[in-house]
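With one protein chain removed, the remaining protein chains of the complex are shown where they sit.
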Amino acid sequence: MPHTLVDVCRRLEKHGFAAEIVGDRDREIVGVATLEDATDREISFLSNPKYERMLGRTQAAAVVLKPGVVAPDELAQIRVDDPYAAITALIVELHGYRKHRAAPDRTDDTRIAPSAIVGENATIYPGVTIDEDVRIGRNVVLYPGVYVGPRCQIGDDVICYPNVVLYDDTRVGNRVTLHAGTVVGNDGLGYAPVNGKWIKIPQIGHVEIEDDVEIGSNCSIDRATLGRTRVGRGTKMSNLIAIGHGTHVGEDCMIVAQVGLAGSVTVGNHVTLAGQAGIVGHISIGDHATVGAKAGVTNNVEANETVLGQPAVPITEAKRRVLSLGHLPELRQKVRQMQKELDALREQVRGRAT
Amino acid sequence: MPHTLVDVCRRLEKHGFAAEIVGDRDREIVGVATLEDATDREISFLSNPKYERMLGRTQAAAVVLKPGVVAPDELAQIRVDDPYAAITALIVELHGYRKHRAAPDRTDDTRIAPSAIVGENATIYPGVTIDEDVRIGRNVVLYPGVYVGPRCQIGDDVICYPNVVLYDDTRVGNRVTLHAGTVVGNDGLGYAPVNGKWIKIPQIGHVEIEDDVEIGSNCSIDRATLGRTRVGRGTKMSNLIAIGHGTHVGEDCMIVAQVGLAGSVTVGNHVTLAGQAGIVGHISIGDHATVGAKAGVTNNVEANETVLGQPAVPITEAKRRVLSLGHLPELRQKVRQMQKELDALREQVRGRAT
Partner (left out) sequence: MPHTLVDVCRRLEKHGFAAEIVGDRDREIVGVATLEDATDREISFLSNPKYERMLGRTQAAAVVLKPGVVAPDELAQIRVDDPYAAITALIVELHGYRKHRAAPDRTDDTRIAPSAIVGENATIYPGVTIDEDVRIGRNVVLYPGVYVGPRCQIGDDVICYPNVVLYDDTRVGNRVTLHAGTVVGNDGLGYAPVNGKWIKIPQIGHVEIEDDVEIGSNCSIDRATLGRTRVGRGTKMSNLIAIGHGTHVGEDCMIVAQVGLAGSVTVGNHVTLAGQAGIVGHISIGDHATVGAKAGVTNNVEANETVLGQPAVPITEAKRRVLSLGHLPELRQKVRQMQKELDALREQVRGRAT
């Protein structure tokens, strides 16, 4: 259903944006798209000045942009201080979140243990397996290939995309989203060396995923040896992330793709771990800390600190090292030159002495 | 069916190789194997001189090798300039590509939405789910556990190995192969910070995989927030690779295992990204560029450039840095020594002055 630009602007105001229309207030808007892809019935935005030249070429019905940015007169505009935040609000308003299929009838193919309890209004696709003594809340969506192991507890409004695997005793809070192929609660790397062989230590702990967590695809989260591995409320994770046994991640963290956390790590709240970073076992990362991309963290990180490098050090030190490293070849050259000067001077002093 | 060595040689000539037989032209060949594993009815090859000593021990019926390499007289041989290319051609000739099961009858277990259209001659294993409004071309093979989300479009001659997941609206070209466990089109890490919490931004874009792409197992490719994430025609990817939302990969690229591309990256054509490399968001990699193993790329890379290191720099500079770093301890030693010499000289000058 189309909206007019005025209507779109009102929705932004409802979200608290001070928004002003420039140009045709009656343009019809059906959705949001990039400057490149937008048709003449879609609204777009400019946030990064790097793409300013795109304004002259876009087919968009209208564009959201900052006051002061120059745009073609014929282009309808909404001016706001933060175009990215505004377009985000418009995506929610005009498109909303993914709609899942209405609950299909359960078929024989759906494999639900008689002892499992599933709350009302669930969408359980054929090809889902729910094992013994599981408890599942309301409005849950389980896509094909999902496996829920014995004694798992899952809250309300949880979405598991295809082929998510929850091992036995995993606990999942409310409003949690797990993307396809993610595995929660597999045994960690727990072995005792006996006569040059590895003897398995039973991993009798579990994993706890708290409310409002979202985890990307193909992640692996080990169950604890004893006790629990924890992903705290509101934390968001990308893809292909490994979390070791007994590690506790706090609340509202952001973990980027391919990060690896060893076992028994403690991560505080509001921590950012950038892509491909690695954290060794048994250390702590303080609240609001940031670990840079590819960093290798081998020691505790203080609250609010930003670290980078391998081994990771505070970011100013890391940058100083990289800068110095760039100058290292010329430093070697310089030292060789000074040695010559020194030798020449010594020769001169000696010559004069004789 | 066995072939004689002469027949094998003719097939190489058909592929454009100048090939010459040394020894028994009538040896029977049923297949290709390594020097180590070959039986007396298999042909093998020597490409890397490092393994030359294996020639004396192999059981192979015959060996493909370069002119000039010394081999036992009793060993039948085919001499060509490029043995590796020749053996590759022979693998195709004698073994061919994997044969998939002929289309089984569709069973009740196969979950195909009534609104989905599947082209002729498809092999859809039981345990595949095809969701609403999907369009699939001809000669497609979908292994068990594959999930094809609503409105996906898949071309002809596509193979999806077990447990491949295509989220809604994914577009896949012709002759595409996706290996087991790979996930295409899951939501990327798109959140807006509001009062210290992360609010999800609906990811309304999609992923487009162009013709002749092959993607390894357990990869994760984010859908775009808006618009599309793209993997260009003919690009080949290994396993456990992460591609972020809105990233565009060009044509005929080679991406090695565990590479991570953040969001909104633009990769040109014929680019090589070596194992465990990482690329930060919003940068460009030019055509024919090479990113070395484990490199951390934080700035644009020019066409034809090779970069290495963390942060990545042109390869000659990277090597110079590593070399200098190796000399750094002795450089420190040297500077300490020079300081002593300098002090001694100053003392000497001062002593003479008095």
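The first chain written gets the first letter, and so on, giving A and B; residue counts start at 1 in each chain.
In the analysis below, a contact is a pair of C-beta atoms (placed from the backbone, for glycine too) under 8 Å apart; a residue touches a chain by one contact, two chains touch by 3 or more.
What you see is a predicted model, and the numbers here were worked out from it, not measured in a lab.
> Using the touch definition from the top, which of B:119, B:144 or B:281 touches the missing chain?
B:144
> Of the residues A:15, A:66 or A:111, which one touches the chain left out of the display?
Among A:15, A:66 or A:111, only A:111 touches the chain that is not shown.
> Considering the whole complex, which of B:32, B:78 or B:249 touches the chain not shown?
In the complete complex, the chain left out is touched by residue B:32.
> Which one touches the absent chain: B:22, B:54 or B:85?
For the chain that is not drawn, the touching residue is B:85.
> State which residues belonging to subunit A touch the missing partner chain.
108-109, 111, 127, 129, 131-132, 145, 147, 150, 163, 165, 167-168, 181, 183, 186-189, 191-192, 196-202, 204, 218-220, 222, 225-228, 240, 242, 244, 258, 260, 262, 276, 278, 280, 282, 296, 298, 310-311, 313, 317, 320-321, 324-325, 327-328, 331, 334-335, 338, 341-342, 345, 348-349, 352
> Residue-wise, where is subunit B in contact with the chain that is not depicted?
On the subunit B side, contact with the omitted chain comes from 31-34, 36-37, 48, 85, 88, 91-92, 95-98, 101, 109, 125-127, 143-145, 161-163, 177, 179-181, 212, 214, 216-218, 234, 236-240, 252, 254, 256-258, 270, 275-276, 293-294, 309-310, 322, 325-326, 328-329, 331-332, 335, 338-339, 342, 345-346, 349, 353.
We adopt the following convention: only the chains that are shown with their structure count from here on.
> Between subunit A and subunit B, what is the gap in Å from one C-alpha centre to the other?
Chain centres of subunit A and subunit B, defined by C-alpha means, are spaced 25 Å apart.
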